[in-house]
Every structure is written in C-alpha cells, then in structure tokens.
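Here's the structure we're looking at; comments come further down.
Here the complex is missing a single protein chain, while all its other protein chains stay put.
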Amino acid sequence: MAFDEMYTAEGEIRPAYVGVAKWMAAVAPEQLERRRAEAELLYRRGGITFAVYGDTQGEERIIPHDIVPRVLSSDEWSRLAKGLEQRVRALNMFLADIYGPRNVLKAGIVPEDLIWRNPAFRPEMVGLRVPHGIFVHIAGIDIVRIDANEFYVLEDNARTPSGVSYMLGGREISIRLMSDLFATHRVAPIENYPDQLLDTLRSVAPRGANGDPVVALLTPGQFNSAYYEHSFLADKMGVELVEGRDLFVRDEVVYMRTTEGPRRVDVIYRRIDDDFLDPLTFRQDSALGVPGLFSAYAAGNVTLANAIGTGAADDKDIYSYVPEIIRFLLSEEPILKNVPTWRCREPKDLGYVLDHLAELVVKEVHGSGGYGMLVGPQASREEIATFAARVKARPEGYIAQPTLALSTCPTFVESGVAPRHVDLRPFVLSGANGIRIVPGGLTRVALRQGSLVVNSSQGGGTKDTWVIEC
Amino acid sequence: MLSRTADSLYWLSRYVERADYLARVLDTATRLSSLPAAYAGTGNEWESALITAGCLEAFEEVYDVPTAETVTEFLVSSNRNPSSIRRCLEIARFNARAVRTALTAEMWETINGAWLELQGFKTKSLLSTDLPRFLDWVKEVSLRVDGSGHRTMLRNDAYWFSRLGIYIERAESTARILDVKYHFLLPDQSPVGGGLDYTQWTAILRAVSAATSYHWVYRESLKPWLVADLLILKEQMPRSLAACYGNIVANLDRLAEAYGRKGPSQRLARTIQTRLVNNRIENIFQAGLHEFVSDFIRDNAAVGDAIGKQYLA
Partner (left out) sequence: MRINIQHQITCAFDSPIPSLIQILRLTPRTYDGQFVRRWQIDVDIDAVLKAREDSFGNITHVLTLAGPFTELTIAVDGEVETQDTHGVVAGAQEPFPTRLYLRETPLTHPGAGLAAFAQDIAGEGSLLDRLHALLIGIHERVDVDTAATKAPAMSTAAEAFVLRRGVCQDLAHIFIACARSLGIPARYISGYMFGDADESRRDASHGWAEAFVDGLGWVGFDAANCICATDAYVRVSVGLDYFGAAPIRAVHNGAAAERRTIAVAVGAASVGQAQEQHQT
C-alpha cells in the first residue's frame, strides 16, 4: 500500500491537506470538469505544448495538467531543501574534481572507468576552468516519497533539465482557475524563478564581461520538444532566444547577429546537448550548434550554463555513488537518501538482478524520459525475457532498483478524484552568490491507475506544488 | 534585436498579407468567371488569377489547364504550391512560433488561434461549399493579426519590421494586379463604358477592397485612368502604391533613427516614394503604364532585398 499524502492509513486527513479536503467536499464534479477543460484551453491557446520524440508527425501535444494541487508543509520542504542544496553542492564539487585534480578517483570513491569510459564525460573539459567552479547552474533533482519521513532522490538531472515552465504554468492555473482554494492557503511564491535564474546566470559571467553581462538562451529550435519552455523562459528573463545560426565566433568571442550589427554574448543558457554545441569540437554533423563555441569557452570568454560534460555526474551509475561522494567531498552525512541501486556491471549485482527482474525496475544508465526501462511487476513474461537478454548482452548499460511504492496524491480523473502516484522535480540554481531553490517544484503524476511512470512522454501529467504554512 | 527575429516578424507579416491577397484574387476570379462572356471577356480568368498571384509557372508544373477547380485547389490548399493560402498561414504561424518572445500574447494567440481554426477546415468541403466562408475567414484573420499587432505591440523595431513586411507585400500585390490588368486601364483601348471593361474595373477595385472608396474619392462613375490614379498615386487609399511607400519610408526612417544609421534601404525607398509623390497619372500614361508598373515591381523587390541585407541577415 503506497503512502498517501492526503490520508493517513486510518483515513484521517493530514494537516497540509485539510483545506484541499474541505474544498473537494464542497465543489461539484461538473465544476471540476469545467475547470479542467478551461485549464486545457489556456494551455492550448497559449501554445504550451511539447513534441514527442519519435513522433514523426511532429504533432504538438499538451501535457495534461491536474488542477488538484499537491501540498507540502513548510517543515517538510525545509528538510528537503537542505538535502537538495547539499546534493547539488556535491555534484558541482564532484565535476570540478573529475575535470581537475581527480581526488575522487585517486581515493577510489568512484571507479575510474566510470569516468574515463563514460560517454557523458568530456575529455575536452579537463583542465578547463569554469567561472566560480560551478558546472551545474540549473539542476533538476527527481524526488520520490514512500513514507511520511523520508524523501529519496530518484535521479539527478544535471544536463539540461526541463519542466520549469510547467511548474510556473501550473501556478498560473491555480491562481486563475482555483482562486477559491488558493485564497484559503498561504502558498510560498515561485513566480520569481525567472528572476532568480537570470541573477544566477549573470553572476557567473566571465571576468572579461562588463558590469552588465549579456545573457542569451540557446535553443535547438522550434522542433525541439521543450521549445515552448525555451521561449517562455527567454521571455520572462527578457533575454534573447537564440538558435545556433544567430551566433558566431570571432577571435574567441561569441557574438549574436542583430539588426544593429554583432553584439557580444557573455553567458549562454544553453538548452542544446553537449554533442551538438560545436561542430568543430563535438559532433561534426551538428547544424544546431555554433562553430568555434568551444574555443571561446575554453578561452574563458563566454560562460555556458550548464557547463559542458555535466552528464558525467548524473548518469544512473554515478548516482549510486553520490552518497559516498557527499561524504568524501563535503565531509557530511547525506541528508537525502538514495534509492538502493544494483549495478549490473558488478557480477554479484547482475546475478541478483537477473534473478529478480520481476520485482525490480531496470533502467538504462544513460537513458532518460522513461524510455528503455523495465518495470518488472508490470511487465509480461516475454518483456522480461527480452529485457534479460539485453541486460546480459551489455550489463554495464543497466542498473536496477526496487519497485518503489511512490506516494499518491488526490488527482482528478474520469471517475472523479482518486489517488495517483507522484514524484517531484525541484529546480536548484547555483550561482556565484550561492544556491537558490524556489519552494516546491514540478510535481509529475502518473495519470493511469497504478502506473508508476510519470514522464510526460509516457502519459504523465503535472500538478501545481504548494508549500504551505500549517 | 536578433536579425532572425526581425526576419521572422517581417515574413510573418508578409505571409499573412499574402494570404489575404490570395483570398481577394480568388474572390475576384470567382465573381468574374460567373459572368457571361460579354461581361467578363473571353480570356481565362483563372489563368489571369494565377498570374496575379504570381504562381502561374508553379501551377503549370502541377496541372495542365487552369480551371475553377484546379486553380482554387492550387491557391487554397495545394501542398505543391509553396505559397497557397494554407501554406501562407502555416508559414506565418511557424515564424510567429520562432519569435514568440517578440510578440505580444494577444498577437501570438491570434495567430496560433487562426492556425488551430485552419485545422478545422476540411480540404474537401473547403474547395466547394465552404470556399466563400473560408475566403472571408482568411480576410478576417488578416484583420485580426493586423489589429492585434497595431493595438498591442510596443512601438519599437519589432513593430516596424512587422509593418515593413505588410507594406512591401501589399505594394507588390497592388502592382501585380496593375501589371496583369493594365490593358483594361489604357484610355483608348475600347469604347468607354463597355460592359466588359466596367466589370474588369470593378474587379480590380474589389481585389484591393476599394470599390466603395473610389466613389468617395472621385465622386464620378468609373473611369479607367482614375482607377489607375487611385491604385498608384492616391495616398488616402491604403493599398495604393503611394500609401504603401509612405508607410515603408516612415517605418524605415524610424529604424534608422532608432539605430542611428541609414543605409541602402532608406535611400532606395525614398527614391521610389519621390517618384510616386511628384507624379501625375497623365505623365504615367504618357510614359507608358506598363513600363511604370514593371519598373515599380523591380524596384520594390530591390527594396525588399536591401532590407534583407541591411537588417535581416
């Protein structure tokens, strides 16, 4: 039985949800349906859409937004926030270490091959100094909850985590469509996220930049699944939304082409993967990037956020070492727990995993978006057999975790309001002036009954997340 | 602002304006082709519509004979026409999406809304029973886009580039109509007041939505040289070449002032404007209406190129 965030096992309402429960009892189902439809219309008209990978039609879909908020008490949040800050601090120090002195490897905390042979590790970055030693300026840490006391980190996202526009959009929906409920709570504000992001980005400008650094957001373009988010954030920050072809490099300085001639760019919030950033250094065939960008970066004339090669800190293999990394680099005990993880590349673990596939969740080390994973308890015998063969053929490509009973929250579905599994992705900003986290984050909900997969590409939805005083 | 942003704003406007123009061309052709030959002439109105739309060649690669069905299909929805009305609106929306941050919410919602509505028109019925409703809808969309831009956009370079797109496209459209129909406007071509010519003059005026304006400006029955005068030189008429160039020059000047720099596009546009302001229709007829229009089309394209080179690349 999964932990329900609204009801105790005895059927009593937890303090944070008292207001929501009262409201739910009072509101008619038709009214809920009408609000849900209105919310959808707002998204659709605003073009708040995403494209699905592998969908050749290029169709634009919207992520279903569930209007019932997910509520966390401020006590719960402050515990969580401390843990998040510690974790992101550690990830940054870890990256500075593997691209620098390599103490973590020398001390044997992390096996060397996990770095040297990791495709997300970028040898080009070794020895390169990044401003203020910050690699991960924007992190999305996926958190799950399985009981009243513990939050677990499910996954670190240190490359180009997305979803923050849905977090902010969801709040907009709450304010506009759920004003009756919203007004009865003291919800911690999140609307300042774009400002904080801009502050963070400006704080890491290269030394050569003048007092008013120019920031731009680099997008792969409007066919990217997260394009809406890119344009939304650029707009809210008041910075240019640029594509690779809008930028060029001359004498190790990056410029953008404007109607008034070239303009120097100091900080690039890039939402393009490492591989595509610069065809002169990374993938030769990339048409999305900026030729010579890496040379400008290496010369210290432009800051990239996130830095190149941050993926070496967030794959699912490295994940399993993060608690050890925290102890070693920070000399602190990890505040947030890791989900127990079996590393298939270790023979002992592999044996266990193959024997227990039906109970475990098996994931690709470098997969994301809920693709390429096996949820044992929900898989057919054939699926398990096929997956077992894949794992055996390339064990180093997989890890396994127990099937967690993710916590549930009340969610508006066809049959009315019912509990559905949720996770949480808070966004953690690291700049020269410290770490900032807006209270809450993006709650993702698995809309299908019993489903544990919350990814938007796999039928997941979103919820507004409220951190309240109670 | 980013050159690409300016480019998208400019083309966004041009494509919406083009869709509007194509709707009018189709409207006119439908009207003329439904008249007896004595009024409409024996020429193929559908072929003439293709020439006015500037896509006869593209058409001929796909179809043999211009008929009501083939031309309508081609101009409205054909995938093989890179600037069918449907494509125009799709491209406009594509450009809008590329520069969402430069648009106001109202403008984005207008264009995105139009694009969503466009999905609601089924190609089949659109080419038959729904055609008049569709053409009206297209004209309405251009009004909405134009209006939302006018009412909500900041008066800065983004606005000026989007306006430039409208007027360059519009000048080209009006000039194209004149280019195709100029022979009806020559004074001694055929007996004045003949049914055929009258129909054609009305058609020309309709295509630029000036059938009523004509009478307000001249308070006279239709005279071909006055139709030409209205379309070329009358600044009051928003689709006249003079009005378009008044706006082109004004918007280019605002850009030059804001950026503190003039360039070839300002100089070129001003030359064309001077030619229009200091001219009389008699002189144009004397020197040759057709030559005048051909020169204009060439020069207008040159201004478009100059804007592209100076700002959009």
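The chains carry the letters A and B, assigned in the order they are written, with residues numbered from 1 in each.
One rule holds in what follows: contacts are C-beta pairs under 8 Å (C-beta built on N, C-alpha and C of every residue); 3 or more make two chains touch, one makes a residue touch a chain.
No experiment lies behind these values; they were computed from the predicted model shown.
Visitor: Could you tell me which shown chains are touched by the chain that is not displayed?
Guide: When the full complex is considered, the omitted chain touches A.
Visitor: Among A:Gln86, A:Ser174, A:Thr281 or A:Thr310, which one touches the chain that has been omitted from the display?
Guide: Missing-chain contact among the listed residues: A:Thr281.
Visitor: Going by the contact rule already stated, which one of A:Val126, A:Ala148 or A:Ala385 would touch the omitted chain in the full complex?
Guide: Checking each option in A:Val126, A:Ala148 or A:Ala385, the one touching the absent chain turns out to be A:Val126.
Visitor: Specify the residue from the set A:Pro291, A:Pro323 or A:Pro419 that touches the hidden chain.
Guide: The missing chain is touched by A:Pro291.
Visitor: Spell out the interface residues on chain A facing the chain that's missing from view.
Guide: Given the touch definition above, chain A has residues 112-113, 116-117, 119, 123-128, 248-252, 279-281, 284, 291-292, 295, 298-299 touching the missing chain.
The definition used in the following text is that only the chains that are shown with their structure count from here on.
Visitor: Rounded to a whole Å, what is the gap between the Cα centroids of chain A and chain B?
Guide: 48
Visitor: If you look only at chain A, which of its residues touch chain B in the complex?
Guide: 44-47, 221-222, 227, 231, 234-235, 240-243, 245-246, 256-260
Visitor: Could you list, by residue number, the parts of chain B that touch chain A in their complex?
Guide: Result: residues 1-6, 94, 97-98, 100-101, 105, 108-109, 112-113, 116, 157, 161, 255, 259, 261, 311-313 of chain B touch chain A.
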